[in-house]
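Here the structure comes first, spelled out in structure tokens, and everything after it is commentary.
Other chains dropped; remaining ones untouched in position.
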Amino acid sequence: MGRLLTIHDLKEQHRARAPKMFFDYVDSGAYTEGTYRDNETAFQTIKLRQRVARNISERDLTTKILGKTATMPVTLAPVGMTGMQHADGEILAARAAKAFGVPYTLSTMSICSIEDVAKEAGAPFWFQLYVMRDRGFGAELMARAKAAGCSALVLTLDLQMLGQRHKDLRNDLSAPPRMTPKIMLNLMRRPGWCMKMLGTKRRYFGNIVGHVKGVDDMSSLMSWTASQFDLTLDWSSIEWVKSHWDGPLILKGIGDVEDARIAADIGADAIVVSNHGGRQLDGAPASIDVLPEVAEAVGDRIEVHMDGGVRSGQDVLKALALGAKAVSLGRAYVHGLGALGEEGVTLALEIIRKELDTTMALCGETRVTDLGRHNLWRGGEPVGETGVGAKPLMSAVGA
Amino acid sequence: MGRLLTIHDLKEQHRARAPKMFFDYVDSGAYTEGTYRDNETAFQTIKLRQRVARNISERDLTTKILGKTATMPVTLAPVGMTGMQHADGEILAARAAKAFGVPYTLSTMSICSIEDVAKEAGAPFWFQLYVMRDRGFGAELMARAKAAGCSALVLTLDLQMLGQRHKDLRNDLSAPPRMTPKIMLNLMRRPGWCMKMLGTKRRYFGNIVGHVKGVDDMSSLMSWTASQFDLTLDWSSIEWVKSHWDGPLILKGIGDVEDARIAADIGADAIVVSNHGGRQLDGAPASIDVLPEVAEAVGDRIEVHMDGGVRSGQDVLKALALGAKAVSLGRAYVHGLGALGEEGVTLALEIIRKELDTTMALCGETRVTDLGRHNLWRGGEPVGETGVGAKPLMSAVGA
Amino acid sequence: MGRLLTIHDLKEQHRARAPKMFFDYVDSGAYTEGTYRDNETAFQTIKLRQRVARNISERDLTTKILGKTATMPVTLAPVGMTGMQHADGEILAARAAKAFGVPYTLSTMSICSIEDVAKEAGAPFWFQLYVMRDRGFGAELMARAKAAGCSALVLTLDLQMLGQRHKDLRNDLSAPPRMTPKIMLNLMRRPGWCMKMLGTKRRYFGNIVGHVKGVDDMSSLMSWTASQFDLTLDWSSIEWVKSHWDGPLILKGIGDVEDARIAADIGADAIVVSNHGGRQLDGAPASIDVLPEVAEAVGDRIEVHMDGGVRSGQDVLKALALGAKAVSLGRAYVHGLGALGEEGVTLALEIIRKELDTTMALCGETRVTDLGRHNLWRGGEPVGETGVGAKPLMSAVGA
């Protein structure tokens, strides 16, 4: 094992340690994977303004997310089946987030249950929910989340119909899951992973098992859940959610400025600009390309978070400069988890922090809350019109 | 054989099963193949707006094409020598189209005859014609098409002079065809294909054989037909066609806004925006790049169809959003045919339908007839000018 | 040997037949070879408008170049050391040009002498000259050219200081030339070339040998000539040339609109927009990118020719559409010569002619003299502004 200096290093370690179908589950996008790739590459077109001779000895990465202090403007995104990347994955990730001081979000589709994770998670501990056909079960989950001390609910809006990821199908990772020879072979190639997995009793969807009669093995659980995505979900459904959840509500999966306005109008506390990591609507623009117009439209009324393609502290800084209040990490921390367990999640967060801190300093800034479009460079503009200021720097983004 | 999830998977299966010179005949473009490639890649630059929280439980892919209902806004394009990709190819494709509920177009240059295909084809069954020097034979073909129940005539305008495809020449696939050692070798490598082909009596141009004295083998038929392309074709020739065909007339091969206006002026019922799949004028812009200006100019007077580079349901949706009333599949279904015969054509259509359905849903739409430019994302524009609306979204296209 | 369908096929055949250092001499540019590559690739960004239903049965490729009819709007450019690509190269090329009906230009740096080539060349037979320090010798060359029946003088302006082509230096092809082991080895690998070369007595610079005392072997000739480039050349030098040459004068090496204006002002009959095939000023824009502004500025006062990157009849058409009156082929015909001698030059011209003819027809045009910017497609422009007309279509070019 070489030095683990970057998130990419952790990704390669993750690839080497987890069974192929679970690694691929994370490292994939819908259809052509165009949006999945764009999410990452779009960050490279954004250029930073280097500023010098500014006292950068005192630097502050802390910020407030939904009113609570985080040690950096980062959250851990909900990721389904995190517990299959490493035994007890959700618990380990939650523990690392707590120690680091950033919010952790548990997916409904987690392996470990809300209650088991809650024992180790610290505030802010968030719970992610889909709107399900079985509204009673949805209400029950919200009640459990509240009882477990979750301080915010993340409602995912961009997965009512499942996008197709070819890799999962080619890996036999389907719903319902079956133990095929291909999967068997992939497991046999990762004995370390298997040993750890055998050492834990959590190998089912902990939030769901026991709530539906006769649905108690992995296969039936996954199948049942897939049947629960409610295609009738509309903005009125959010009202129903709010009638069962009186805490902060974060709407995840906003990829359009109009949807962002509606989200603000109906009183959500935050939105996450997201295309589900390129796993749903292939052809959607990169998250970072949509962020500026969304932040411009609603940033003064509602907290704007974003996810998608964030693989470094530099990416975090660029998102903040374009209007994000916080940046949500998905694959970045899951690669750490798959590589080294809890220690890997911590390492991922430390890598991000150091990159963010250094980049902020070299931009001549000392507080993440001061970052803005004035930190971006707009190239190719006629001389004389470039300057410091509040003028939109859109040409630095996208295209 | 791996899973066949995409049109590209079918293409690879087609490559493995059909003799090289016939596969290459489909998988080629003129000269540098620049337009052939652009047709596909131009779709990738078009970005979709992700919309959420819209009730997408009831979705409708049906549309009316020339007044008749199709189960999705797709037609099967005329493709010469389809019967050489798989024995009885035209009959199998027509049967699949009928079962699926979309129009099938038979090429004049088909292996199976109008009459043989008509037995299996359902309405809408269209016939494609070139304007030939032998006007009597052209008139005869139109009469046969009418007698066989063809409901529309597709007149191809962009092939009066043949574009040069280097692959065909390098494969010895020339007019007139000869049985060279290279062709012999290619056939020997595909015994399955040969066995099926030996099991059918159709190995000649069924629409032409028997109509010209002494022209009765493959070689003489192909040679005779090549001599029939009439370089004097002009808009007045269309009047002559209309004097022999009183049903709906579709003009195929429109690649310019001025030609589209003339087509509308002379009373065609529909046009197909097309560059003949990049097989004629290399250097022509991608079809999808020309479509918007054509649809803008004549879309309110005439049905605008398009073909060229469509390899997924996402591509279909993008064409509809940019003004196409229907999208014509060529290679996409021929790859299915070459891979698996009738079953493969059906599979190709099912793949397209599922991709179209899912993509439409994730764009927050429920009816293909509602799709429009408001479903496209225009990146790189200054904040504040992006919005929902009827404003042209041209910058999303081309460039 | 596969089928020779394109200029690129001839190039590969040339590579296989000529000694490496002579092939490389042709297939190279200055420094990074950026301009050399741009010259070719810039053509690919220019898109053509496909027009249909136009009577294309009668097509005419002939044009007038400097008042004389050419069978197509093409000339053969002066290329130094053509006679090293194939024995008696200049004579064979001149013969092919004569038979085909296009002007041939003999380089001062030819292997065969003006007089020897004149015996086989037909009108128009042009002679290319550099302004040399030894003005007497320059005057003598003009007198010889006139005596040999040359109908125009091509004065090269962009090579007073030699650009550095790394390949030549690495191949030991330097001035003065030496017979190094590397060169010896390269020659031994091409016995066919050597046999033909031994069969001719012309292996020196025929225009120069005998005119300077003690300068009579290849090495001393090349060295003497290199010393003759006159760095003091300015526009007044053109006056001196005109005082010795009363026929048509073509100024070659115009790469800038200001220089084009001066050329027109001083009464040149034609200019060749050229960057010396990317062999002089690396970093200069592609010729086809400079052509439009030059043609716009002086096209009504003077004939505008161009060279650089032309490898197909499609390229010729694009140059004509952007204002060129004629297009000058360099590498395109030399590859034919290196591949097959006279027959190869003829084949190169036939390939270009067929491509030009087909492309013109598919653009809906019947006369090369009718080609113009209305044949180019301008992508990415707002709908409503695209149309047929005289409006500059610059966005189709360059960028």
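As written, the chains take the letters A, B and C, and residue 1 is the first residue of each chain.
Following the convention adopted for this analysis, a residue touches a chain if its C-beta (ideal position, glycine included) is under 8 Å from a C-beta of that chain, and two chains touch if they have at least 3 such contacts.
Note that the structure is predicted; figures quoted are calculated from it, not measured.
> Number of identical chains in the whole complex, 3 of which are shown?
4
Convention: only the chains that are shown with their structure count from here on.
> Touch graph of the chains shown: is it line, ring, star, complete or other?
Looks like a simple chain-to-chain line, open at both ends.
> Fitting the CA atoms of chain B to chain C, what rotation angle results, rounded to the nearest 5 degrees?
Answer in degrees: 90, to the nearest 5.
> Call it same or different for chain A and chain B: same when shared residue numbers make up over half of all numbers used at their interface.
different
> Compute the distance, rounded to whole Å, between the mean C-alpha positions of chain A and chain B.
42
> Pull out every residue in chain C that's touching 2 or more other chains.
As it turns out, chain C has no residue touching two or more other chains.
> Please output the residues of chain B touching chain C within their complex, sorted ascending.
Chain B residues touching chain C: 31-32, 34, 157-158, 160-161, 163-164, 166, 169-170, 231-235, 237-238, 253-259, 262, 275, 280-285, 289-290, 292-293, 296-297, 392, 394-395, 397-399.
> So in the complex, the part of chain C that touches chain B is made up of which residues?
Residues in contact with chain B: 2-3, 5-6, 44, 46-57, 312, 314, 318, 354-355, 358-359, 361-363, 377, 379-384, 386-388.
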